[in-house]
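The complex appears here without one of its protein chains, the remainder shown in place.
So that you can tell them apart, the chains are marked A, B and C in the order they are listed, and the count of residues begins at 1 in each.
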Amino acid sequence: MPFNIYDFSGTTKAIDQFLYAKMPPTWAFVTELAIVGVIILLVYAVVGLYLVYAERKVCAFMQNRVGPNRVGKWGLIQTIADLIKLLMKELVVIRKADQLLFNIAPFILIIASFMAIAAIPFAKGLHAVDFNIGVFYMMAVSSIGVIGTLLAGWSSNSKYSLIGAMRSGAQVVSYELSVGLSLLAVVIFSGSMQLSVIIESQANGWWIFKGHIPAIIAFVMFLIASTAEINRGPFDLAEAESELTAGFHTEYSGIRFAFFFLGEYMNMFIVASLAATVFLGGWMPLHIGNLAGFNHVMDFIPPLVWYFGKTVFIIYVIMWFKWTFPRLRIDQLLTLEWKYLLPINLVNILVIAFIVLMGWYIK
Amino acid sequence: MEKEQLGLVLAELFPTLEINTSGDSVRFKADTADIHKIAAVLRDDKRLQFDYLFNLYGVDREDRFSMIYGLESTILGHIVVIETDIADHDNPIIDTVSDLWKTAQYQEREVYDLMGVKFTNHPDLRRLFLEDGWGFPLRKDYKDDINFIER
Amino acid sequence: MQEVELSDILTAREDGDYIVNIGPQHPSTHGVMRFVVSLKGEMLEYVIPHCGYIHRGIEKMCERMTYPQIIHLTDRMDYLSAHMNNEAVSLLVEKATGVEVPERVKYIRTILSELQRIASHQLWWAAFGMDMGGLTCFFYGLRDREHILDIFEESFGSRLLHSYVCPGGLMGDIHPNFQKRTKEFIKYFRKKLPEYDQLLTGNVIFEQRTKGMGIMSKADAISFGATGPVGRGSNFACDIRKKFPYSAYDKVDFKEILYTEGDSWARYKVRVDEMWESMKIIEQLIDNIPEGDYSAKMKPVIKLPEGEYSQRVETAKGDLGVFVVSKGEKYPYRMHFRTPNFNNLFVISQLCAGNKIADLIAISGSLDLVIPDIDR
Partner (left out) sequence: MNSVGKYFSDIFYGIKSLWKGLMVTGYYFVHPGTIVTQQYPENRKELKMFDRFKGEVILKHDENNFHSCNGCGICQLNCPNGSIEIISDSVPNEDGKSERIIDKHIYHLSMCTFCGLCIKSCPNDSLAWGQEFEHAVFNRDVLTKILNKPGSRIKKVPKEPKAPKPVTETVPTSNPAN
């Protein structure tokens, strides 16, 4: 089996051919689905758990604390212990709650993030599906999650939950616009919605550098809007623990709560990888124009490292926001979107369209 | 305003009352029935301007209740203490001053809650801390066999 | 906003109002306080505070305790201003019995009060930041408060409820390290306080959430008896330290911080500026503590002569009044505490009218309520 750390397409192709040679085509296809599903599930669990750990460590260091350090070396298996604890906790049944929706809600949230992760290109040739409308798909799928939030808040028959859910609805629907528009900036530059094409177009430099100031603006807009879209601080109005105790998941316990919790962190991961893919070149190493020597050295670092490095950087920035800023109020939140982000984004798109039309960007 | 001067002004306004300026603050004793009228004069008179009711509390003197009002003028910086006796110990009633100072509304509720003094014309005379049907714990004859430990 | 009866709330619920109970167990009420809130969407229709969840009957308990014993109860009213509460009773007893305390005691009491004020404001800042959603503020506030608590612990053994100031003076002399540590703290905190400004004061989100929110006019502040930083944020000059100086406050030079806006922002700024002022007061006194006894001679059994006595001090929350009716016994006949938080609390119904539910949290945070002080 050919294995190349710099290009996984050979490996995946070999597995594909192997399966089709051994089995009838239908079974081969099903087996492939199962393999991909299991791998993604594993990635999901590991990444989710360690993001929780990372968050706790990052905020601890910002707050002059040590953070988890009792379970395992540096507390590395703390979150696994937490997960086991959550698994063993009682699932409290809320009387007068809408049982069906109440039980479904966490799954909707988690399935949405699960679907989104399928389209993420981790390295060259290492992605489950490569749609030609990848960016569009990611946006569409990740906004299914808000339905889970709304259902959770509505069905749990709690006033705090309902307020939280309504806030979340208003927030996600508004910020979806800005996320879309800021992604559109790069789509205009690269001329494609396919994530692999967007990455390939950054072989000679990332869009954040090639696209002049408008690309940087789009990147910042994307960071802000996507932080809001995934309900993280300072936009965590849906949870707002000092106002609504825990917002939409006040009434959830045990593993259902863990689903919400994991879903939130996975959304952060998805958003960060999308930002890394679209603006920072995904798994593409840092290339500067025609500096062959420098580019060669950068190529030496495997794409997986590049991809995770960029993603972790953006996750850190999102965490940095959360642990520094006070929470916005709902009207400030909407003002920020409709008065600042959206108009700036629209103007930005116009400027980018003009730049692309004139061919002024670095090709 | 100085204490003596304040005493003179008060004596002029309320000739029937005995103004005591010997303690640390000017004090006088008023009739229960007049308390609202006197309070209104104290607040609105240009020379007095007692706009800040810093304190209001009741004392159970076993045969009667006393209500004590501490007033301060934030503009002129003088203080007066008014004391009034409610003779009826079984059913103490006094006029409210909560229309003059908003803080009195809550302080009177506290007095009602803990001492059982009723305030007429009070907009919202409910218990503040304790449940309905609890006794009036600051009365001297209050007994609680369960929670009270005598030493 | 008119006060609403409990029966009205019940009927209102049938009318379809959205009634939410914030508290008694809620992260932002800082204790067992309950606000009954009626909502129209995010907007507050009315807010009714309900108190009494930790009513312990301190006034009644005082009637069975000697004056030195009362001191330890006052700790438990406003536990963040324990020194000032102790000092209020001590000053009253000293005034009534005619005892002159040594100069040293006055200086130490003033320094302790100001340290306690800084500690209280630090905790308020921490909790206010947390109410706003900035959890990091909470840790920074507590981190710096720890230094003051260490000073307290070294000198008199406890961190929160000190019972250190007693009628006649102090329970014991200050620790030899006290001055050194206090000076170190001032040096440290002068560096850290600007960070507070960077993290919250200048922050655009924070500014928009506090500026113009919960405006209280000066007339209302006086009428509601809202004192301390709450009153001073509305330009109500209510500082007892200036009006009726006690202990060593007549010997130090400090500004009474006044802001005219009357909104949450003004109340916030008053407290932050008061921390600077308190540090100035401590710096003026810390090197000049006169030598002498740490306590005046008191009679073995303290009896107050028959009469009525009062003493007001400025705690971190405002004007604390202690009122005693004595019949010449060793127990007070009636003891009343006019606590600042009690009077500051009831402003909230008026301040929150027409704001959003998030503002209720911000405004009640800016009032700096300590619930045991309300309930007593």
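What we mean here is this: a contact is a pair of C-beta atoms (placed from the backbone, for glycine too) under 8 Å apart; a residue touches a chain by one contact, two chains touch by 3 or more.
If you're wondering where the values come from, they're calculated on a predicted model, not measured in any experiment.
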Touch partners, limited to displayed chains, of the chain removed from view: A, C
Which of C:81, C:122, C:136 or C:227 contacts the chain that the document leaves out: C:136
Residue of C:298, C:335 or C:369 touching the missing chain in the full complex: C:298
Residue, one of C:29, C:203 or C:310, that touches the chain absent here: C:203
Among C:45, C:63, C:103 or C:146, the residue in touch with the chain that has been omitted: C:146
Residues belonging to subunit C that touch the chain removed from view: 65, 68-69, 71-73, 136, 143, 146, 153-158, 161, 163, 166, 168, 171-173, 175, 195, 198-200, 202-205, 207, 293-295, 297-301
Residue numbers in subunit A that touch the chain omitted from display: 58, 61-66, 320-321, 323-325, 340
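The definition used in the following text is that only the chains that are shown with their structure count from here on.
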Pairwise touch network: line, ring, star, complete, or other: line
Intercentroid distance (Cα basis), subunit C paired with subunit B, Å: 24
Intercentroid distance (Cα basis), subunit C paired with subunit A, Å: 45
Sites on subunit B at which at least two other chains make contact: none
Residue numbers on subunit C that touch subunit B, as the complex places them: 2-3, 5-6, 51-52, 55, 57, 59-60, 64, 219-220, 222-225, 236-238, 243, 307-308, 310, 312, 319, 321, 323, 325, 333-334, 336, 338, 342-343, 346, 375
Residue ranges of subunit B in contact with subunit C within the complex: 23-25, 51-55, 57, 59-60, 68, 70, 74, 77, 81, 101-103, 105-107, 110, 114, 123-124, 126-130, 137-138, 142, 151
In the complex with subunit A, residue positions of subunit C that touch it: 18, 20, 26-28, 39, 42, 129-137, 139-140, 143, 199-200, 203, 205-206, 208-209, 356-359, 361
